[in-house]
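Only a part of the assembly is drawn; its chains keep their places, and the rest are absent.
Labels run A and B following the written order; every chain starts at residue 1.
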Amino acid sequence: MLRAEQNELLTRTAPQAPMGAMFRRYWIPALLAEELSEPDGSPVRVQLLSERLIAFRDTEGRLGLVDEFCAHRRVSLWFGRNEQCGLRCAYHGWKYDVTGQCTELPSEPESSGVRARIRLKSYPLVERGGVLWTYMGPPEHQPALPEYEFALVPAEQSYVSKRLQYCNWLQALEGGIDSSHVSWLHGDALRSDPLMQGSRGNQYNMADVMPVFEVADQPAGLFIGVRRNAEPGTCYWRITPWCMPSFTMIPPRGHHPVHGHFWIPIDDESCWAWSFDYHPTRALTAAELAAMRDGKGIHTRTMPGTYIPVANRDNDYLMDRAAQRSGATYSGIAGIAMQDASLQESMGPIVDRSAEHLTMTDAGIVAARDRLMRAARALAEKGVPPPGVDPKTHAVRSAAVILPSGQAFREGARDALRARANIPPSSV
Amino acid sequence: MLRAEQNELLTRTAPQAPMGAMFRRYWIPALLAEELSEPDGSPVRVQLLSERLIAFRDTEGRLGLVDEFCAHRRVSLWFGRNEQCGLRCAYHGWKYDVTGQCTELPSEPESSGVRARIRLKSYPLVERGGVLWTYMGPPEHQPALPEYEFALVPAEQSYVSKRLQYCNWLQALEGGIDSSHVSWLHGDALRSDPLMQGSRGNQYNMADVMPVFEVADQPAGLFIGVRRNAEPGTCYWRITPWCMPSFTMIPPRGHHPVHGHFWIPIDDESCWAWSFDYHPTRALTAAELAAMRDGKGIHTRTMPGTYIPVANRDNDYLMDRAAQRSGATYSGIAGIAMQDASLQESMGPIVDRSAEHLTMTDAGIVAARDRLMRAARALAEKGVPPPGVDPKTHAVRSAAVILPSGQAFREGARDALRARANIPPSSV
């Protein structure tokens, strides 16, 4: 349970908000690489952390992410022409390069010096791992590029998708670090989803509904370990790394790829749910890729030309009460992604956390909120950089392991939780 | 004409508002019985008096009306599974019985005592007369069940429907106690509607457009009598009982059933228009039932799977100017229900009553507002229970009678205004 002002602190990410300042210290995903694949292609509207921006790729292939609105009279550059090495406003022909610098201002003589002083707000936009990343904070604090393992493996080893979610980013993140709901909400997926089914761990997952949470600090955030009974004398551990502010990885299952998410604020009442699958040591198979594209696993089908899920709040997520009754799906909603999103959106755009009743299985959520609030305050009050900014801290993995009863996961899974080249994930 | 603060007092019914406290002293209709007909059927979202609730019928047929949101992390229980004697949240499997008591909290050991302390806000839900009634006030003040005559007669003698109306409840109620608009807006219905046409009274109704209003107190609220000229030396009286807070009955016409309404706030800008027909001494005929289901009389056709009228504000109520011009309908809108709703909604969600100009034929409206404000204030300031809470006060009837000129309706129609077993309505 939180006080109202704590909820405000955690959920608001516009430029002036403390959590907004904190988010702006990280590289965050802005677009799928496929959205800006062609030089001189169509510019794309982007809203992140309550700022409206426009992204484009110029003639030389350079990427730009700049204020959506022309400096002159504030018309949207979405209507602009992506011309020779610059985006030209359709109204009066002002042209900007990928840094936001005005490079042509046709109605003014160059000698006036006006053009040179016109520069749009702009942020770096860099491709890595199929994602275009941006950094929206103070240039002097810009860290090196992110080194999450999924983004560093060869392209054939990973797959990334995104979908629009109609709620505050924190509700989505909290679902991502909540290992205890899987046995309930996603029980059907553990049995039947082609990207989830068939591991031995799934049986432990379903059999023990009273898991024990243990949370441990790590440089970028937390490891959230969840222990369930396995064979006598042993425990089944599922361990979720959370890297601040909102990068999470789902513990793997048997031979399947590893999954993960980013939850990125669009504004305070909507976010992008980024979803990736990767395998550290092998290419994804054709069957796996086909399943991902078909919305299986943690992905979902979206409406053509958009990233809006086919099943969404406007159609009650295609609730199927017959499937719910038969148990074909637990909640009546199909697919892990929309099972989560439907419930998270049902809380309202920003849930009232003063009305919660948390229990021991919410230990990961409680700890993550605590770390977020502490980091946001330390940054606001003392300028302390938040954890997880340094890419060296990104080399973590999720893991699903069997350990002897009594052994702490930080010890028994120490190596399993590090990203190590050419070493497969620890996956039961 | 009201002052702005009086309008606020009358129209706001959320938990903290004085009128909200007053509404919470009555049993009010929550659902049609048909909406929760099956044990373990689908749960139903209900919003009443600005509170979001979920209704369900359990395995044993018991009815529950509880907070829509799980106590744990506030996800909607609409996605829940209606299982063995309880509704189970789809997120983490918390299960609640019809009283809101948490009966299973799988992730906590029972010995912790956590589960026993978790209880959702809940209200009683009781079937009577085809309606599921609830009482949302202080348990210690819960009255006996309502005894409106329509709800006590055998099932074959009554029919109930409901529809969504996009305006504050009071605008709808004021239409219900406004006998003077019938000659205008509903003139076509008096001529042609199968549930209205053909009575002698209709001729008086249409012939005298300057009716005289007389309002009399009764224990539950008011009798609003409207006198029109009939044959020399006689008057035609139409008398509408209003039982607080918003139960009204339309005076009957010839052999037709008696009609009535409840206007129940969903929030401050929308309400349920409940509409019933019944006959105190005979079954409704197959033709009458067919007409009601077809949206005749005071009922209306709604979109499949919803209680939203087919003719609504989004389609200008299917305005037919040709029918308006020809007089086939007076306003161009078809059907009594939508004739009323279209005008009431056209006032805006909450009409500005400081801009009205009331006349003598608004005497019923003026008196009802006065009683509502007095009762709300007496409850808020002195804890005085409002009129109409005691079911003994519900045994009233509407009546349409011919009385000698000069006789007061309270005297001449005294018996006609009481619900009496096996005695047909006084209907001219």
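FYI, a residue touches a chain if its C-beta (ideal position, glycine included) is under 8 Å from a C-beta of that chain, and two chains touch if they have at least 3 such contacts.
Treat the numbers as computed from the prediction; the structure is a model and nothing was measured.
The complex in this file is a homo-oligomer whose displayed part has 2 chains and whose full count of copies is 3.
Convention: only the chains that are shown with their structure count from here on.
Centre-to-centre spacing of subunit A and subunit B amounts to 48 Å, using the average Cα coordinate of each chain. For subunit B in complex with subunit A, the residues that touch the partner chain are 42, 69, 71-76, 78-81, 90-93, 105-109, 114, 118.
Note for the complex: subunit A touches subunit B at residues 174, 180-181, 183-185, 209-211, 319, 321, 324, 330-333, 339, 342-344, 346-348, 351-352, 355-362.
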